[in-house]
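One structure below.
Our next item is chain A:
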Amino acid sequence: MITKSTLGAAVAALVLSPAASAEPSAREVQEILKRDFRPRGQAKMDRMDQDAVQRLCTTTNNKPPADLAKKLEADQMRTIDFPKGSLMGNWKEGAKIAWSGQGMQWHEDPKLPGGGGCYNCHEMSPQREAFGTIGPSLAAFGKKRGNGIEMQKYVYGKIYNAKAYNLCSEMPRFGTTNSLTEEQIKDLTAYLLDPASPVNK
Partner candidate 1 sequence: MMKRALACAAVLALTLSPAAAQQKSPYADYQKKTTEAAPLELFELVGEELWKKKQGPKSASLEQCDLGQGPGKLKGAYARLPRYFKDTGEVMDLESRLVHCMMSLQGRSREEILKRPFGNADKPSELEYLSMYVARQSNGFKIDPGTRHPKEKEAYALGEKLFSWRTGLWDFSCTSCHGEEGKRIRASELPQLDDPKQVSPLIATWPAYRVSTSSLITLQWRMNNCFQQMRTAEPIFGSETVNSLITYLTVKSKGATYSGPGIKR
Partner candidate 2 sequence: MAGPMKMRATLAGGYTDVRVLMTHPMATEQQTKGQPHFIQNLTVKVNGKTVIEGEISQAISRNPVFSFRLKGGAKGDKIEVSWLDNKGDTNKTETAVA
(Lines give C-alpha, C1' and ligand atoms only; values in the text may rest on other atoms or scores of the structure.)
Protein backbone atom coordinates (compact mmCIF):
# COMPACT_ATOMS: atom_id res chain seq x y z
CA MET A 1 0.00 0.00 0.00
CA ILE A 2 1.62 3.26 -1.07
CA THR A 3 1.86 5.73 1.76
CA LYS A 4 1.58 9.48 1.53
CA SER A 5 5.26 9.83 2.43
CA THR A 6 6.39 7.42 -0.29
CA LEU A 7 4.40 9.36 -2.83
CA GLY A 8 5.66 12.65 -1.47
CA ALA A 9 9.29 11.49 -1.71
CA ALA A 10 8.72 10.21 -5.24
CA VAL A 11 7.16 13.47 -6.35
CA ALA A 12 9.93 15.48 -4.68
CA ALA A 13 12.55 13.37 -6.44
CA LEU A 14 10.96 14.14 -9.76
CA VAL A 15 10.80 17.91 -9.37
CA LEU A 16 14.38 18.59 -8.29
CA SER A 17 15.25 20.31 -11.60
CA PRO A 18 16.04 24.01 -10.97
CA ALA A 19 13.01 26.15 -11.72
CA ALA A 20 13.14 29.60 -13.33
CA SER A 21 12.55 32.30 -10.71
CA ALA A 22 9.29 33.36 -12.41
CA GLU A 23 7.86 29.84 -12.21
CA PRO A 24 5.29 29.30 -9.47
CA SER A 25 5.56 26.30 -7.15
CA ALA A 26 2.85 23.67 -7.09
CA ARG A 27 1.67 25.02 -3.73
CA GLU A 28 1.45 28.54 -5.16
CA VAL A 29 -0.62 27.28 -8.08
CA GLN A 30 -3.01 25.52 -5.69
CA GLU A 31 -3.44 28.76 -3.70
CA ILE A 32 -4.06 30.74 -6.87
CA LEU A 33 -6.70 28.28 -8.08
CA LYS A 34 -8.43 28.36 -4.70
CA ARG A 35 -8.57 32.15 -4.87
CA ASP A 36 -9.45 32.47 -8.57
CA PHE A 37 -12.32 29.99 -8.80
CA ARG A 38 -15.74 29.99 -7.20
CA PRO A 39 -18.45 27.37 -6.76
CA ARG A 40 -21.38 27.54 -9.14
CA GLY A 41 -24.35 25.22 -9.48
CA GLN A 42 -23.22 21.64 -8.96
CA ALA A 43 -19.55 22.56 -9.43
CA LYS A 44 -18.11 22.90 -5.92
CA MET A 45 -14.63 24.03 -4.92
CA ASP A 46 -13.49 20.48 -4.11
CA ARG A 47 -13.16 20.03 -7.87
CA MET A 48 -10.09 22.29 -7.71
CA ASP A 49 -8.24 20.07 -5.18
CA GLN A 50 -5.63 18.15 -7.09
CA ASP A 51 -5.60 14.49 -6.01
CA ALA A 52 -2.49 12.28 -6.01
CA VAL A 53 -3.11 10.98 -9.54
CA GLN A 54 -3.62 14.46 -11.01
CA ARG A 55 -0.59 15.75 -9.17
CA LEU A 56 1.76 12.96 -10.27
CA CYS A 57 0.56 13.10 -13.87
CA THR A 58 1.02 16.89 -13.92
CA THR A 59 4.55 16.85 -12.55
CA THR A 60 5.68 13.97 -14.79
CA ASN A 61 3.96 15.28 -17.92
CA ASN A 62 1.76 12.20 -17.98
CA LYS A 63 4.79 9.87 -18.06
CA PRO A 64 5.12 8.60 -14.47
CA PRO A 65 7.83 6.06 -13.61
CA ALA A 66 6.53 2.53 -14.26
CA ASP A 67 6.74 1.13 -10.74
CA LEU A 68 5.01 4.12 -9.19
CA ALA A 69 2.33 4.04 -11.87
CA LYS A 70 1.68 0.35 -11.21
CA LYS A 71 1.20 0.98 -7.49
CA LEU A 72 -1.21 3.84 -8.04
CA GLU A 73 -3.11 1.94 -10.72
CA ALA A 74 -3.65 -0.83 -8.17
CA ASP A 75 -5.00 1.79 -5.76
CA GLN A 76 -7.37 3.05 -8.43
CA MET A 77 -8.50 -0.51 -9.21
CA ARG A 78 -9.66 -0.84 -5.61
CA THR A 79 -12.17 2.00 -6.17
CA ILE A 80 -14.09 0.05 -8.80
CA ASP A 81 -17.37 -1.54 -7.74
CA PHE A 82 -17.89 -4.47 -10.10
CA PRO A 83 -21.57 -5.56 -10.02
CA LYS A 84 -22.29 -9.30 -9.68
CA GLY A 85 -23.23 -11.29 -12.75
CA SER A 86 -23.49 -9.96 -16.30
CA LEU A 87 -22.15 -6.48 -16.92
CA MET A 88 -24.01 -6.05 -20.20
CA GLY A 89 -26.98 -3.68 -20.10
CA ASN A 90 -29.12 -2.29 -22.91
CA TRP A 91 -27.07 -1.17 -25.94
CA LYS A 92 -29.90 1.04 -27.23
CA GLU A 93 -29.71 3.09 -24.04
CA GLY A 94 -25.93 2.89 -24.27
CA ALA A 95 -26.06 4.52 -27.71
CA LYS A 96 -27.82 7.57 -26.27
CA ILE A 97 -25.46 7.79 -23.29
CA ALA A 98 -22.41 7.55 -25.57
CA TRP A 99 -23.71 10.35 -27.80
CA SER A 100 -24.79 12.71 -25.02
CA GLY A 101 -22.18 15.25 -23.98
CA GLN A 102 -24.21 16.58 -21.04
CA GLY A 103 -23.61 16.20 -17.37
CA MET A 104 -21.68 17.56 -14.36
CA GLN A 105 -21.34 21.12 -15.72
CA TRP A 106 -22.07 24.11 -13.49
CA HIS A 107 -24.94 25.37 -15.63
CA GLU A 108 -26.74 22.04 -15.78
CA ASP A 109 -29.51 20.67 -13.58
CA PRO A 110 -27.89 17.92 -11.46
CA LYS A 111 -31.17 16.01 -11.37
CA LEU A 112 -31.09 15.35 -15.10
CA PRO A 113 -29.19 12.26 -16.33
CA GLY A 114 -25.83 12.96 -17.87
CA GLY A 115 -23.99 11.20 -20.65
CA GLY A 116 -20.49 9.88 -21.15
CA GLY A 117 -19.47 12.23 -23.92
CA CYS A 118 -17.85 9.21 -25.52
CA TYR A 119 -18.11 10.56 -29.06
CA ASN A 120 -16.11 13.60 -27.98
CA CYS A 121 -13.02 11.39 -28.14
CA HIS A 122 -13.82 8.05 -29.74
CA GLU A 123 -15.00 6.52 -32.99
CA MET A 124 -17.62 3.82 -32.35
CA SER A 125 -20.63 3.20 -34.60
CA PRO A 126 -20.13 3.54 -38.38
CA GLN A 127 -23.39 5.52 -38.40
CA ARG A 128 -21.83 8.27 -36.30
CA GLU A 129 -19.42 10.34 -38.38
CA ALA A 130 -18.94 13.25 -35.99
CA PHE A 131 -16.56 11.39 -33.71
CA GLY A 132 -13.50 12.82 -32.01
CA THR A 133 -9.95 11.55 -32.33
CA ILE A 134 -8.58 12.39 -28.89
CA GLY A 135 -8.91 8.74 -27.88
CA PRO A 136 -8.38 5.51 -29.82
CA SER A 137 -11.04 4.18 -32.20
CA LEU A 138 -13.47 1.71 -30.61
CA ALA A 139 -15.02 0.67 -33.92
CA ALA A 140 -16.09 -3.00 -34.01
CA PHE A 141 -14.85 -3.35 -30.42
CA GLY A 142 -16.95 -6.38 -29.43
CA LYS A 143 -16.57 -7.96 -32.85
CA LYS A 144 -12.78 -7.88 -32.53
CA ARG A 145 -12.45 -8.78 -28.85
CA GLY A 146 -15.45 -10.91 -28.00
CA ASN A 147 -17.91 -10.29 -25.18
CA GLY A 148 -17.01 -12.83 -22.50
CA ILE A 149 -17.11 -11.94 -18.82
CA GLU A 150 -13.42 -10.90 -18.72
CA MET A 151 -13.90 -8.46 -21.59
CA GLN A 152 -17.07 -7.15 -19.94
CA LYS A 153 -15.10 -6.55 -16.75
CA TYR A 154 -12.36 -4.75 -18.68
CA VAL A 155 -14.81 -2.42 -20.47
CA TYR A 156 -16.88 -1.79 -17.35
CA GLY A 157 -13.77 -1.15 -15.27
CA LYS A 158 -12.24 1.17 -17.85
CA ILE A 159 -15.35 3.35 -17.99
CA TYR A 160 -15.73 3.28 -14.20
CA ASN A 161 -12.09 4.27 -13.57
CA ALA A 162 -9.78 4.48 -16.58
CA LYS A 163 -6.85 5.38 -14.30
CA ALA A 164 -6.82 1.82 -12.92
CA TYR A 165 -5.58 0.62 -16.31
CA ASN A 166 -3.47 3.60 -17.45
CA LEU A 167 -2.66 6.02 -14.66
CA CYS A 168 -2.40 9.24 -16.64
CA SER A 169 -5.15 8.46 -19.13
CA GLU A 170 -7.06 11.50 -20.39
CA MET A 171 -10.27 9.55 -19.87
CA PRO A 172 -12.40 10.74 -16.94
CA ARG A 173 -13.23 8.46 -13.99
CA PHE A 174 -16.94 8.25 -14.69
CA GLY A 175 -17.79 5.76 -11.93
CA THR A 176 -15.72 7.10 -9.05
CA THR A 177 -16.96 10.65 -9.72
CA ASN A 178 -20.59 9.50 -9.97
CA SER A 179 -20.78 11.02 -13.42
CA LEU A 180 -22.39 7.82 -14.67
CA THR A 181 -24.50 5.28 -12.75
CA GLU A 182 -23.93 1.52 -12.62
CA GLU A 183 -26.84 1.04 -15.02
CA GLN A 184 -25.45 3.60 -17.47
CA ILE A 185 -22.01 1.98 -17.46
CA LYS A 186 -23.60 -1.42 -18.10
CA ASP A 187 -25.52 0.08 -21.02
CA LEU A 188 -22.29 1.51 -22.44
CA THR A 189 -20.61 -1.87 -22.00
CA ALA A 190 -23.39 -3.42 -24.06
CA TYR A 191 -23.06 -0.66 -26.67
CA LEU A 192 -19.45 -1.69 -27.17
CA LEU A 193 -19.77 -5.48 -26.80
CA ASP A 194 -23.26 -6.58 -27.83
CA PRO A 195 -23.17 -8.19 -31.31
CA ALA A 196 -26.49 -6.47 -32.07
CA SER A 197 -25.02 -3.01 -31.35
CA PRO A 198 -24.28 -0.83 -34.42
CA VAL A 199 -20.69 -0.57 -33.11
CA ASN A 200 -20.21 -4.23 -34.09
CA LYS A 201 -22.04 -4.19 -37.41
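Selection rule: all candidates are chains of the complex that A comes from, given by their letters.
In this text, contacts are C-beta pairs under 8 Å (C-beta built on N, C-alpha and C of every residue); 3 or more make two chains touch, one makes a residue touch a chain; residues count from 1.
Note that the structure is predicted; figures quoted are calculated from it, not measured.
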| item | value |
| --- | --- |
| For chain A, as assembled in this complex, the candidate in touch from 1 or 2 | 1 |
| Chain A to candidate 1 touching residues, read off their complex | 20, 22-24, 29, 32-33, 35-40, 43-45, 47-48, 50, 53-55, 57-58, 61, 101, 104-107, 119-121, 129-134, 163, 170, 172-173, 177, 179 |
